[in-house]
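Missing here: one protein chain of the complex. Every other protein chain is in place.
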Amino acid sequence: MPITPEQQAEIDEARAQTHQTLRATAPGMEKHLYKAHEVLDHGFVRVIDYMGDDAAICQAARVSYGKGTKAVSNDKGLIRYLMRHWHSTPFEMCEIKLHVKLPVFVARQWIRHRTANVNEYSARYSILDREFYIPAPEQLAAQSVINNQGRGAALEGEEAARVLDILKSDSNRAYDHYEQMISDEGQQGLARELARMNLPSNIYTQWYWKVDLHNLFHFLRLRADSHAQYEIRVYADAICRIVADWVPLAYGAFEDYRMGGVQFSSKGMDVLRRMLKGEKVTQETSGMSAGEWRELMGSLEG
Amino acid sequence: MPITPEQQAEIDEARAQTHQTLRATAPGMEKHLYKAHEVLDHGFVRVIDYMGDDAAICQAARVSYGKGTKAVSNDKGLIRYLMRHWHSTPFEMCEIKLHVKLPVFVARQWIRHRTANVNEYSARYSILDREFYIPAPEQLAAQSVINNQGRGAALEGEEAARVLDILKSDSNRAYDHYEQMISDEGQQGLARELARMNLPSNIYTQWYWKVDLHNLFHFLRLRADSHAQYEIRVYADAICRIVADWVPLAYGAFEDYRMGGVQFSSKGMDVLRRMLKGEKVTQETSGMSAGEWRELMGSLEG
Amino acid sequence: MPITPEQQAEIDEARAQTHQTLRATAPGMEKHLYKAHEVLDHGFVRVIDYMGDDAAICQAARVSYGKGTKAVSNDKGLIRYLMRHWHSTPFEMCEIKLHVKLPVFVARQWIRHRTANVNEYSARYSILDREFYIPAPEQLAAQSVINNQGRGAALEGEEAARVLDILKSDSNRAYDHYEQMISDEGQQGLARELARMNLPSNIYTQWYWKVDLHNLFHFLRLRADSHAQYEIRVYADAICRIVADWVPLAYGAFEDYRMGGVQFSSKGMDVLRRMLKGEKVTQETSGMSAGEWRELMGSLEG
Partner (left out) sequence: MPITPEQQAEIDEARAQTHQTLRATAPGMEKHLYKAHEVLDHGFVRVIDYMGDDAAICQAARVSYGKGTKAVSNDKGLIRYLMRHWHSTPFEMCEIKLHVKLPVFVARQWIRHRTANVNEYSARYSILDREFYIPAPEQLAAQSVINNQGRGAALEGEEAARVLDILKSDSNRAYDHYEQMISDEGQQGLARELARMNLPSNIYTQWYWKVDLHNLFHFLRLRADSHAQYEIRVYADAICRIVADWVPLAYGAFEDYRMGGVQFSSKGMDVLRRMLKGEKVTQETSGMSAGEWRELMGSLEG
């Protein structure tokens, strides 16, 4: 249960205060503000603030392209044009600020996206809570035997039980020791900035994360992808649903051109053109490596 | 007259539409929204959107520093603490989007601040207007004789008249020729992307410029400084007045620690400590170069 | 003639000094160092320094992916894998520093690529030279009638002559006036930072531009593209030839996957799969807009 009654009261209070503004407002986003969307066993994503909407993207594009955009008279067509031709700056005119609670090993992947603003809870200053990510049984996956970075089937039987037991007991022991070390009862008490090093990376942290829509789409393309690790993908999926309500036209274009899009190499295009002319092409006659050929065939099958 | 009746009507219409929102709202900023603050002879700055306020800076800082910030119980003290100790990330949690109309040579300086989002009017797609910056007589300054990058006194008499005449007539001739070259009446008409190269850099352009508060402060520190070129400084000054209404606590701290702040070198601190002990220090006994010594003495005189 | 005898002497001197180093060295790049590759009528690109080579990309990738990269045993396969799967960070491990001389209107496009380091010649401090870009006759193109941002056929006859005459005489007159205004003979002399505003944007500037290979590829993909303006494309083309000598494996992968690559949307993939099954698809049955359909058919024809 990620949200405490205390936090829920804060959310309710924040949602009870409505303000008048002259700024652009996205009705689909107002309903999300402050609410916590639960992710994993103790995590959440919630919208703290946002700037702009679909119209703001078009407004900025029309400043840049001036009369050049008159031909594309409607917002949907314009947004799809911008997405198709990689005109990224108009999407940068929208901004979102999220409050995210997430395991440290997920945070370590996430932070690699550098073009964002972050304020993370500091374990130098403050004491972390006893909250650890313990995978659900169906997510307790074996190492993939065909892919160095992937997962295979879920563990079964005793092995699964053993792993769950290790994760739970090690987490709790580490936290017990953390508390013992920082305690100042009857002892000096270890500095927090040192004691935290004993905690495993399935402990939860939290941060405010602010990013523009272009860079958010880049994040989502990589992290909502089927090759992303499950534990970050569920955050990306939750954000996708929020963005779909915020900027429905931009999100629709993103889904079509990025999430569902496929990139063909120059060699791949040659193969494609030969196939469309009726030629029977094989890996041998394609000039492609086995890996590239497999990926190409995979995308053509869909 | 930078604002046409048509533009004023658009502004009035935008300001007539008020929305309900659950987001943080800065009353001091709402009164600026969409309004054009005139700068130079045809330029302006206007706020298109904003995210956050003084409270949002504190909210983010309290996420990071947790209980560490409880000692600093009020927002003003916390914001001053953050500014004093270069904790920049909480200020990044605020964002502003401006519409700016400015001469091209000013835009060329401005764009060097890379951490911002920009959509500029494109002269490849669209035709520029006949609007050029012509300095007011008191700004028609001579080259400084003591500073390679500065200005001296205003030009006088015939020389001033001659310069003004050159700037005006060259601008108009260049624009006449621009129009002739792109015209498709009785001729093919030169491509806009080529014809624009004939226009001098006092022509006006415009853009949407979006930046977070930390990076905006960095911009303002450099561009509202007395050493900045007058023509960009007036834009920075106009933005300073807007920011003071938006986030009064953060702006107050910025004024005290950055705009009015002085950096002493290690050597400068030695000199200072000796002076405070009553020693009479000269450049010769300071170990500083003539330039450093002059700057140090200047800052101590205030 | 972009290179003066004085500059050539400097280049020769720099190339005469050879050093011993333990760093990775790219033989294909050493032959370019300091030499000026001429671009347009007065411009050039030359390599001032570089860091890394194809092996450095693989070295960094092997740190990240550890045993995961052992399967891809050779450097060429690994680099192609990284490029295909958008693993951009290993390419960021190479860096290049260029000295570029280019017209101001080209510099204004170029600088929009923010992830680079720049030191530009300052016309506040220094006096610009009398060098202007005057297009070759075959580049004096008419505005495209089908594309707002493009060029059509070259201007012909009298119109071409008229345009050339305008560009030349306006450039020279503007420069004469620039010199007159800043002169301190018998007058105060206008500040350089003001006088420069009279100069048209076909005047040449120059800068040092330093960028990592990933961001350089992004620049090249957009600016060596057939839709880029000719005057920036020739710089991108010159850089492509340099990069091909510097990191031949990475450049080969870039050419195959980026320059020659094609992105299909989700809708486009549906169409493609139907066509491969032998179905006759038309725009009407595709669910695509006229513009998207035209682009899709264009890329399938190659």
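Worth a mention:
For reference, chains read A, B and C in written order, and residue numbers begin at 1 within each chain.
By our rule, a contact is a pair of C-beta atoms (placed from the backbone, for glycine too) under 8 Å apart; a residue touches a chain by one contact, two chains touch by 3 or more.
Because the structure is a prediction, the values reported are computed rather than measured.
Considering C:Thr18, C:Ser226 or C:Thr282, the position touching the chain not shown turns out to be C:Thr18 (whole complex).
When the omitted chain is restored, the residue from A:Gln180, A:Ser266 or A:Ser299 that touches it is A:Gln180. Although one chain is not drawn, the whole complex shows that of C:Val39, C:Ala56 or C:Met288 it is C:Ala56 that touches it.
Remark: the residues of subunit C touching the chain excluded from display are 14-15, 17-25, 30, 33-34, 48-52, 56, 59-61, 63-69, 89-90, 92-93, 95, 97, 99, 117-122, 125-127, 206-208, 210, 212. Counting the whole complex, the residues of subunit A in touch with the unshown chain are 103-105, 108, 111-112, 114-115, 118, 122, 124-125, 133, 135, 139-144, 148-153, 155-156, 159, 163, 166-167, 170, 173-174, 177, 180-182, 184, 187-194, 196-202, 229.
In the full complex, subunit B makes contact with the omitted chain through residues 65, 67-68, 71, 77, 80-81, 84, 86, 148-149, 222, 255-257, 259-270, 272-273, 275-276, 289, 291-292, 295, 299-302.
The working rule: only the chains that are shown with their structure count from here on.
Seen from the C-alpha centroid of subunit B, the farthest chain centroid is that of A. Here the spacing of subunit B and subunit C, counted between their Cα centres, is 29 Å. Residues of subunit B in contact with two or more other chains: 118, 122, 125.
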